[in-house]
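With one protein chain held back, the other chains of the complex are shown just where they sit.
Let's look at subunit A:
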Amino acid sequence: MSAARVGVVTFPGTLDDQDAARAVRHAGGEAVPLWHADPDLKGVDAVFLPGGFSYGDYLRCGAISRFAPLMEELIPAARAGLPVLGTCNGFQILCEAHLLPGALMRNAGLHYICRDQGIRVENTATPWTSDFTEGQEIVLPVKHGEGRYVADEATLSALEGNGQIVFRYVGGNPNGSLNDIAGIRNEAGNIVGLMPHPEHAVEDLTGAPSTDGRGFFSSILKKLVNL
């Protein structure tokens, strides 16, 4: 049986693509590079939108990437159920593309912040979080300047009511996100966006002092094998 294939998208200014691909490989999957200008998903089984400063964050974070030729393929595929994970700038792009509700604004403290952050897993009914347990507390790095999640009240209460809050910050909210939201999913559950970086927490030697990020990659690979 061939390994599950996870596409890793590179926009101009994407930074964490190499890390995301490495994390996929370490978990036993095949990382397939996807190029922003190439409207071809190459038949991948899932897509990872990594962090960075795509298009220099010009206009608004993720606002230009959302119109990349690849996104014209990705948006309908995601709506049709393709598992998609967006971290950091990837989360911002998912919001800009209206695949996830709400928006990410300048951090409350106005500074970029890089730190190892406590996170509670609130929802495991997604292909990216099934290996966690609900209420499990994990540590992942956050590193962003615009990670304050906001949405109108109706959206927030719908997210809370539907179990669409997937991650919440614990031990201090680094950016002023409403309801301490660190990550959310769409109603169907196949699309997940979060500000923290699981791909920087998969190895003992490097990155954050935690390997809790492995759960994301083991979850999706199991899901794809069992499809």
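To be clear about the criterion, contacts are C-beta pairs under 8 Å (C-beta built on N, C-alpha and C of every residue); 3 or more make two chains touch, one makes a residue touch a chain; residues count from 1.
Here, contacts and distances are computed from a predicted model.
J.: UniProt protein name for the omitted subunit, picking from "Sulfur oxidation protein SoxY", "ABC-2 type transport system ATP-binding protein", "Phosphoribosylformylglycinamidine synthase subunit PurL" or "Cytochrome c-type biogenesis protein"?
T.: According to UniProt, the chain not displayed is called "Phosphoribosylformylglycinamidine synthase subunit PurL".
J.: For the chain not shown, which residue from A:Glu73, A:Glu96 or A:Glu199 touches it across the whole complex?
T.: A:Glu199
J.: Among A:Ala3, A:Ala63, A:Ile113 or A:Val170, exactly one should touch the missing chain; which is it?
T.: Touching the chain that is not displayed is residue A:Ile113.
J.: Hey, which subunit A residues sit against the chain that's not shown?
T.: 12-13, 15-16, 18-19, 22, 52-53, 55-58, 111-115, 141, 143, 145, 197, 199-200, 203, 205-208
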